[in-house]
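Every protein chain except one is present and positioned as in the full complex.
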Amino acid sequence: MHFEELKPGGILIYNKTARFSLDKYMSEIDAKRIIVLGIPLTKMAREINVKRPVLANTISIGALLEILGLETDGYLRVIEERFGKESIIEMNRQALIKGNNFIKENSDVRYNLNPPTLEPKANIVVNGNHAIAIGAAASGLKFLSQYPITPASSILSYLSQHAEDFGIVVRQVEDEISAITMAVGAGWAGVRAMTATSGPGISLMAENIGLAGITETPVVIVDAMRGGPSTGVPTKTEQSDLMPIVHVSHGEFPRAIFAPRDIEEAYTLTFKAFNIAEKYQIPVFILSDFTLSERLENVEEFDVNLKIDRGKILDPEQRYPDYHRYAFTDDGISPRLLAPHPDGKHVGVGAEHDLDSNSLAGSQAGLYKSRWMKEQMFNKRFRKLKVLEETDMDPPIWDGEDDADLTFICWGSATTAVKATVDYLNSVSDDMKFNLLSFSDMFPLPVEKVKQELAKIKTGVIVEINYTGQLEQLLKLYVDYSPNGHIRHIDGEVLTRTRLLQYLKELELEEGKIEYSYIRRTKDFNKKEVM
Amino acid sequence: MHFEELKPGGILIYNKTARFSLDKYMSEIDAKRIIVLGIPLTKMAREINVKRPVLANTISIGALLEILGLETDGYLRVIEERFGKESIIEMNRQALIKGNNFIKENSDVRYNLNPPTLEPKANIVVNGNHAIAIGAAASGLKFLSQYPITPASSILSYLSQHAEDFGIVVRQVEDEISAITMAVGAGWAGVRAMTATSGPGISLMAENIGLAGITETPVVIVDAMRGGPSTGVPTKTEQSDLMPIVHVSHGEFPRAIFAPRDIEEAYTLTFKAFNIAEKYQIPVFILSDFTLSERLENVEEFDVNLKIDRGKILDPEQRYPDYHRYAFTDDGISPRLLAPHPDGKHVGVGAEHDLDSNSLAGSQAGLYKSRWMKEQMFNKRFRKLKVLEETDMDPPIWDGEDDADLTFICWGSATTAVKATVDYLNSVSDDMKFNLLSFSDMFPLPVEKVKQELAKIKTGVIVEINYTGQLEQLLKLYVDYSPNGHIRHIDGEVLTRTRLLQYLKELELEEGKIEYSYIRRTKDFNKKEVM
Amino acid sequence: MVAATELIKPSDFKGGKPTWCPGCGDYGLQSAMRKALSNLGYSPEEVVIVSGIGCSGNFPHFQSTYGFHSTHGRALPLATGVALANPDVKVIAVGGDGDGYGIGVGHFIHAARRNLDITYAVMDNQIYGLTLGQASPTSQMKAITLTTPKGVDERPINPISLAIGAGASFVARGFSGEGAHLEKLLEAAIEHKGFSLVDTLSPCVTFNRLNTYDWFRDRVYFLEEEEGYDKADLSQAFVKSLEWNEKIPLGIIFEDEGASLQDLDRIISKGINPVKQKLGIDPAVTDMKKIFSEFK
Partner (left out) sequence: MVAATELIKPSDFKGGKPTWCPGCGDYGLQSAMRKALSNLGYSPEEVVIVSGIGCSGNFPHFQSTYGFHSTHGRALPLATGVALANPDVKVIAVGGDGDGYGIGVGHFIHAARRNLDITYAVMDNQIYGLTLGQASPTSQMKAITLTTPKGVDERPINPISLAIGAGASFVARGFSGEGAHLEKLLEAAIEHKGFSLVDTLSPCVTFNRLNTYDWFRDRVYFLEEEEGYDKADLSQAFVKSLEWNEKIPLGIIFEDEGASLQDLDRIISKGINPVKQKLGIDPAVTDMKKIFSEFK
């Protein structure tokens, strides 16, 4: 075996026979993090035709196509062209499908290699972090302060390498506390500012996220989620920071959270995040995860001319004798007047404050007017959240069949696997219909719109990559929805269609068991075959 | 006026007349944080008897008694003894009650001076921080690492001053990150360890609270909540860290939260917190707040002989050849074997790990066995939470009339004001009954027990000292309960009966307005009278 | 800065009424700062004063400049963000000994080595004032405080040695009891291109009964008057930094003239002011073709 040639993290497919064992290679395999897949190729070939073990090659190609997420049609055409004889074509066709099905049923390893398209020039191969970085740059990012951490690091390294190209001040700083606090300082000074991290960094940033909250300073924070809690499994995936971020930092203040479903959305939602941050003067989170941040995909070149909305920023050429930094308004949003301007002078402050940003702590605390002002400042800040909810938060989107018997509900990057599953189920089932409802605009949930959509569900199953059901908590809390069942994937691996089908098989839906046709069809499905 | 004699934070009661204004003293009043209460004493005296403005004195005494939380009976007896003449007695009685009622209706300033009891020796005057500090010491605290912050500082200063008395290593450290991390180190080494802080410190501690979570290290964390978010109003009160702590730190792991209702419970729940922390090997929070931590009260001497339960700690004199630090057990709790013991050697680790605390990050990540182990470790940790919920979490407690028409639901220190309100309402109302259901064991909520109690409520109103209704969120999430209405107090002041009555008057209960008898009786009630 | 005709007076920097105790050392820094800023011709709206939390942290509220009263220990990162986002404003960070050398000391070390052109004035009263008298990282060994009834048992930080050890390019000590001298120090610090520390001995008259004005008056002397002292000599500076109990040097203890971060940062050094840039992709700056081509 030529282990040297295997890339770390690569995949080893081998012909599984009774005589051959990988045991003695295991330490090397572990060290290189190689994924091993044993397929009884010879045995399967002989099942088609005992005399043609060579069919093993076609079986392995069928397996490979499934792993790479490619269709079999193209290869079938090749077989047809290459082998004239119908019986040989048929044997090879069987072999191809056999290999393909073996993977479908036994393995959840997938590399989403989108097939090459007709216009290769307009397409780029990027990961989620590139999409976020370019999205930020295109939407006017001028300041990035970040501390490296898997899987957010490549946002920093990419923008470090392109600081001059985009005109962005990029600083690798001493820790995440510094990263967020510098970004708040820069946001307060008036630039579009961002920081990016993963869970441990979010935890460290908590206090100064609250500072952005009370000072109403726009700032964008990327959380590329990874296996938690604590150090967890840094190179594995989870969607487990949603509720921690809904409540991050002590006390109460408005925030917004977006979770891109795919690479394109990682780009467009980054744009949106900056617009929302400035329009509502709040901290805005982009929830990516290991899967999305690190997975390369072939997408179209991004549209760099999306709308930029800076919200209420006053013209620096005018005078504003009656300016109050935290003036009360109907929508709770007070216009900003950036330094240096003689009428805009004020002291940003983490303490509760009055219209002019005078602190209500210390000697002002407890005065009747301070008590009243404290109430009003809470009202003002939360008014913004309400307007945001009603104006700018988009409802979840549907995919799959209308009027389905079973709806999967999911969010963020899990959508890819759910969509593949829905498509598969719809393709194999003739008596049931499936669809999905997928969220990207997580917080504040647009309550009325979400309720409308949820009302259309017959049987709902929430699919998420965490242990405690965080989307489920959010839906319970804000729209009083409880699903019929849920699937919670916590082993760290990218969620795949195959894995989802396994879970679904095990699922007992609360309102009586519903036996799905696909289950009947895949009875022999058994994960024990996979190493 | 003799302002010099007024203590900072003191209260100034003055005879409010048309001619007299305090305006020119306001800056001094503000600087000294003096609470000002204008009572139209002369006017009120004349209402009783136009010729006897001297009744103003008795009116002011009536007012004072209410402010100090003392009964009027004693003073009434004095009047009876002092003045022989029935008409004079009657006038003074009226004056006393008039003054008393004025405060009841117009001011929320209260000093809870419990009346002296018969056995003064058995009583002590302490605040909530003293109760927590002594409770910790009595339950076996051996290590306190803390960073000063209002209103938690006096736990540190008290225990610093009594380090030798209790045999506790007390360290004021460089910041809250250090405070929690040292406590985790000490807890891992096997002592009962604690840190105490307020909201900003909790936010800074977030990451290493997760470290305690994944390493299953017992540690007790006091959060003396204050006005938030960010710096907020440090000397004012809020109950706004409940949900932030339910979700503190990225990712998911079990924790427990207790919120003492009063000083006695601050003591007993501290005992319980340490027992739970060691028994379940989890971080445990004690949620106090400015009101509870800083309010002096007269209570009985604490019982220092409450039960200590250290959970599963193995006898260091034995050998354990098959020891695994994270052995799987039915209740999820793995016995601890403290260092130095030849069989207990392991590396505590913030990464996901196997039974022997070997890290599943790095080269182990993604191996089939690691994926399985990751799932099982989540199951193991959350099994503990379930056992804790069912075994040790106490249900909320009732006070007031059985089978009441209106139930107030509250938690932690707000209970005092709610109880006073319920007692008052029951005393003035003859057609309605009131009671309260008050929580101290906040998380994990003992679901079945809580549901049972909530089912008894006819009309429920949740009262809490925050903006977003955090107990309400918790009840919605875990026991699917929604109240008929809620009262959320956010102006920073201690919640009082008077204030609560005001809110109640403004409350429109969801299920049709219910007009309460007390409202009819207090129609002229008007907060505008108070300065 | 403004035209010479509308001269800015120190009193133009007056903001809210200070709430410091009468006699607090922080008043000394305040008046020296106002004078230094007016001497240098700054007008209030050009200046941003950033603080952390503490009695010292209230400083910005009492001035008429822009300001940011951030969280405990985070004045320097916040100031860094402001200064890098808008190089046209003058950023001054202020703080207390607990704020800057305790919880915030990590940022202090990194700000020193980053050498961004900002000034950091610490009101060093060797105590936690705002929280009513706990030990601070500069409290002397054996000092009795609220939290050290038997005396401090950890070695104090010597801010001057520490800053020198961290590679700071301007390290000075002032005393709020020596206003005129402090004013000159601040001027020099603000003029210095790079990170400048002015550790200011600033007695807390309420909680520190040990390090009083008199205690300092008995010990301080002006380094400018010491013959042959060379503030460009790092080793000499370190030796000087160790003086404390007997005599305490005031003045610029170390200064070097290396490049500031503004001179080195790839964007700022080009004279670009981030806050003045138009948002979105400007084809004159960004060649998106090139950007995308890397991914093909």
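For clarity, chains are labelled A, B and C in written order, and residue numbers in each chain start from 1.
One rule holds for everything that comes next: contacts are C-beta pairs under 8 Å (C-beta built on N, C-alpha and C of every residue); 3 or more make two chains touch, one makes a residue touch a chain.
As the structure is a prediction and not an experimental result, all values here were calculated from the model.
The chain not shown here is in contact, across the full complex, with A, B, C. Considering the whole complex, the residue from B:L12, B:L70, B:I88 or B:V169 that touches the absent chain is B:V169.
Checked against the hidden chain, the listed residues B:V78, B:I308, B:A327 or B:V428 yield one contact partner: B:I308.
In the complete complex, the hidden chain is touched by one of B:A186, B:I202, B:M243 or B:L500, namely B:A186.
Checked against the full complex, the candidates A:I34, A:I124 or A:L156 give a single residue touching the omitted chain, namely A:L156.
Chain C meets the missing chain through residues 102-107, 109-110, 113-115, 137, 150, 153-158, 161-167, 234-235, 238-239, 242, 258, 261, 264-266.
Listed here are the chain B residues that touch the chain not shown: 120-121, 123-126, 130, 134, 137-140, 142-143, 145, 162-169, 171, 173-175, 177-178, 181-193, 207-208, 211, 215, 301, 304-305, 308, 310, 338-342, 344-351, 358-359, 362-363.
Where chain A meets the missing chain, the touching residues are 27, 31, 147-150, 153, 156-157, 160-161, 172, 174-176, 200, 230-231.
Simple rule for what comes next: only the chains that are shown with their structure count from here on.
Taking the CA centroid of chain A as reference, the farthest chain centroid is that of C.
In chain B, the residues that touch at least two other chains are 31, 200, 230-231.
Multi-chain contact residues, meaning those touching two or more other chains, occur in chain C at positions 19, 53, 69, 71.
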